[in-house]
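Only a single protein chain was left out; the remaining protein chains are all shown in position.
Per-chain residue numbering starts at 1, and chain names A, B and C are given in the order in which the chains are listed.
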Amino acid sequence: MIKAAIIGGSGYVGGELLRLLLFHSNVDIVGVTSQSHSGEKISKIHQNLTSVCDLSFQEEDIGKLAKESDVIFMALPHGVSQTKIKDININKTKVIDLGADFRLSDSVLFENVYGVKHVVPDKLKTAVYGLSEAYKEKIRKAQLVACPGCFPTGALLAVYPLAKARLLSGNIIIDSKTGSSGVGIKPQDITHHPERAGDFKAYNIFTHRHFWEIEQEITKFSNSNLNIVFTAHSAPMVRGIFTTVYAFLKKPYGQEEMSKLYKATYKNMPFIRLVESPRIAVVTGTNYADIGIYVQDKKVIVTSAIDNLVKGAAGQAVQNMNIMFNQPETMGLEFPGMHP
Amino acid sequence: MIKAAIIGGSGYVGGELLRLLLFHSNVDIVGVTSQSHSGEKISKIHQNLTSVCDLSFQEEDIGKLAKESDVIFMALPHGVSQTKIKDININKTKVIDLGADFRLSDSVLFENVYGVKHVVPDKLKTAVYGLSEAYKEKIRKAQLVACPGCFPTGALLAVYPLAKARLLSGNIIIDSKTGSSGVGIKPQDITHHPERAGDFKAYNIFTHRHFWEIEQEITKFSNSNLNIVFTAHSAPMVRGIFTTVYAFLKKPYGQEEMSKLYKATYKNMPFIRLVESPRIAVVTGTNYADIGIYVQDKKVIVTSAIDNLVKGAAGQAVQNMNIMFNQPETMGLEFPGMHP
Amino acid sequence: MIKAAIIGGSGYVGGELLRLLLFHSNVDIVGVTSQSHSGEKISKIHQNLTSVCDLSFQEEDIGKLAKESDVIFMALPHGVSQTKIKDININKTKVIDLGADFRLSDSVLFENVYGVKHVVPDKLKTAVYGLSEAYKEKIRKAQLVACPGCFPTGALLAVYPLAKARLLSGNIIIDSKTGSSGVGIKPQDITHHPERAGDFKAYNIFTHRHFWEIEQEITKFSNSNLNIVFTAHSAPMVRGIFTTVYAFLKKPYGQEEMSKLYKATYKNMPFIRLVESPRIAVVTGTNYADIGIYVQDKKVIVTSAIDNLVKGAAGQAVQNMNIMFNQPETMGLEFPGMHP
Partner (left out) sequence: MIKAAIIGGSGYVGGELLRLLLFHSNVDIVGVTSQSHSGEKISKIHQNLTSVCDLSFQEEDIGKLAKESDVIFMALPHGVSQTKIKDININKTKVIDLGADFRLSDSVLFENVYGVKHVVPDKLKTAVYGLSEAYKEKIRKAQLVACPGCFPTGALLAVYPLAKARLLSGNIIIDSKTGSSGVGIKPQDITHHPERAGDFKAYNIFTHRHFWEIEQEITKFSNSNLNIVFTAHSAPMVRGIFTTVYAFLKKPYGQEEMSKLYKATYKNMPFIRLVESPRIAVVTGTNYADIGIYVQDKKVIVTSAIDNLVKGAAGQAVQNMNIMFNQPETMGLEFPGMHP
């Protein structure tokens, strides 16, 4: 059994981690921390776990938890996990971080984007970017995995086969639409139900932090500097990120040829489904990324649908854990979603 | 022109008052106050008024505003307007209060229910309960009108004809379902979009403050002590209160006979529509209360649909103003709602 | 392994049955029929099963399927399963019917309520009403189980302890609110998204077919004729039935005493959770029925939250199968729901 602990379990991502790990047949949960709710029953916050989980949130004693655990999941606000990691001997206890602290490999860029100095810039070199499908072999050997942001997960899975095959030139436009759960468990103006329920808007145009993560990865995949534009939108749904990518091919491609490329790239990737028309409703609650590809001459549109809290966060983290501990990749992630 | 001021214009009720008064052909807005937003453009908070309203929120100087106004609307948190009313000479400036401070005529009951001592208990005697359809003649002569709460409006309009005709005996069960805007403009746990969007629940069972207001009025209408139960529920919609009333008749009644009673009671009441099946979607944005009546022997079910922010608050307040100033009752309240 | 077949697998209930049975560790699916979609991939209709289920819908050959199966699930429109059951030797193959055909034990009542003559009225005597918590021992030995309707499930689980303990007198008011999935997979006016999204309404007042099912069972539980009123409402959510029951006790009861009664009655019932405040969001996707009890003197309010397609249909059917085949009652029904 893999002994796992969760640092920061009272948010939405922490709750999803718990939901997945509690039913993972090869995981024992050693402890779940929460600074604001320590001592309280977990099921008081995550009411879905009533009668399923009898644990309480405990105070953070990371050193102790690390010693008792094979793996530590960190589901913390940006900027926090970099200050905690020194308490963990990552050669003995693997770390899967779900925040932004170890995603960008350039500490100067990190500081510009997140506005705080990085306190362990050397760790940025050893951290593996945890996009499971792109870096499976690196993840397998990693001690510190930085799970991608929710928008980057949806965008990169859509673009990866094109970028890796070096088919693109010019601009890549990434238009993403997210549900409200991405904001987290704390009420905010933008997620006040009366304001959000029938609304749709774009936000942080040209300045969204996930842009740099997307740019870093597409540049690595393609080994070239493409001109990337990324826009985030908030949609009136709870879960899901739908991404529409507009890209341009160096030379014309047929629809069938393109489908073959995607099939080949994602062969043996159990959570990628190439479908006619991705839909958020179909992936809600699941670790699937549904992808649709549409080609017209040199123009290509790729759409993807993921659940932001699962494939875009907790599910991908568990998938990475499975890879890191040589478990079947899908273990604990079998939930197929519902209809409707 | 009626000169009107709004004390507390930055909430949802204040915003609706503005929307209605700005287009009222016989009203001049003298000023709109907000403690938290004074100095800011009103259209920054109520973005729907962009290019429609060029005013800014001003600081509260109630004495001055009162002198310049024919009528003062107070859209303030409970407990606040009773502390402000002393600054207004209500013999010269009429006051329409949209909070709870002047709804209950018994100051001891008020203190038990709201947990604060009433500082002007004598005003409770002179305040008129502003359920437009039940108290039109009193409202016409009133200097201080206490607009009913949103739940009481929906419940009382459903029950009024039955109670007034003294047809009821035994229990009255009032089961109400509200949209999220009733909570106000400030984000709260219960209206965090991820929590509210697909949810439905009951709250404050046996303890909801609106119970006492409902009980007071049904007792007055019926001149008897009926056994009233009221339960509030939160539904995953933004606007609207749907109320289902279960009551018991002293003797059997026919459907047609009952319809006649309702028609007669609500004759010349332009905002009451007796319909086959009231629906929230149909009344959204409007001052209408749609009512359905269903009789089976001695059992009667009455349903009503209102917009909580219009007929349940700002709209009824404007209707009362029209009555108080001898304007056509529907003036400024003509918006018929949309389909869909 | 239990060999199971589904007759009528292309609707929402059929889809949920598939979702549950595919992951049940002791079930083999022998076949899934659909008259309108025979020959098509199941995952074309139930897209959540893409890459999970490779089966296609097959034509109905009930006799053949029955011979190959230990249990037949029938998820058919009302009036249809009674015409099919003659093709099944129910002494060899157990039948779990999810329609209304075998719920009412009185064939004359059935004909009045559903407007069709019952072709196998004798079967009504042997069919067991499949409210798992109330009739576990009968279900264990049953050959034909009639799963309760969605509204009756929510209502009866709320009332059962009170009725069984003979505490009630007078009226029982049952006010239920349902999501749109209860209507089924076929688009209808009442579930057209533009009409339903922000709407709330009551429907079929005094005439809803589920009333008679509720009345039959409460009468059996309490061995008395209580005066029951049931009203169905449509709420703007997809899944869930929230029920508010108003009942009256023969003598006053304390809150604690009442809680004890419910705890005792539902001891060892793994899917009943007695909670402070039931919520639809918490039970969505699960087989749980969350129940809240509130007493004030002789008045009692009970609220319950279920997922109409799971505990109100497919989940309870699987729970009944587990009981009938001596499996752990929770097998295949472990999904705890999500937050948010």
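Annotations
By definition in this document, contacts are C-beta pairs under 8 Å (C-beta built on N, C-alpha and C of every residue); 3 or more make two chains touch, one makes a residue touch a chain.
Computed from a predicted structure; not experimentally measured.
By the touch rule given at the top, the unshown chain touches A, B, C in the complete complex. Shown as candidates are A:108, A:229 or A:264; the residue that touches the absent chain is A:229. Contact with the omitted chain, checked across A:48, A:303 or A:316, is made by A:303.
Listed residues C:63, C:77, C:115 or C:187: the one in touch with the omitted chain is C:187. One chain of the complex is left out; on chain B, the residues touching it are 12, 15-16, 19, 22-23, 46-52, 181, 197-198, 238-239, 270, 273, 275, 279, 282, 285-286, 288, 290, 334-340.
Of the residues in chain A, those that touch the hidden partner chain are 171, 173, 175, 177, 194-195, 197-203, 205-206, 229, 231, 233, 235-240, 242, 244, 246, 248, 277-281, 284, 292, 294, 296, 299, 301, 303, 305, 340. Residues of chain C that touch the chain left out of the display are 12, 179-181, 183, 185-189, 191-194, 196-198, 236-238.
In this text, only the chains that are shown with their structure count from here on.
Comparing per-chain C-alpha centres with the mean over every protein C-alpha atom, the closest match is chain C.
For the touching copies chain B and chain C, the fraction of interface residue numbers used by both exceeds half; the interface is of the same-residue type. Summed over C-beta pairs in contact, the chain pair with the top total is B-C. For this pair, chain A with chain B, the centres built from the Cα atoms lie 46 Å apart. For this pair, chain A with chain C, the centres built from the Cα atoms lie 37 Å apart. Chain B and chain C have CA centres that are 39 Å apart. Annotation for chain A: residues 12, 181, 197-198, 238 touch two or more other chains.
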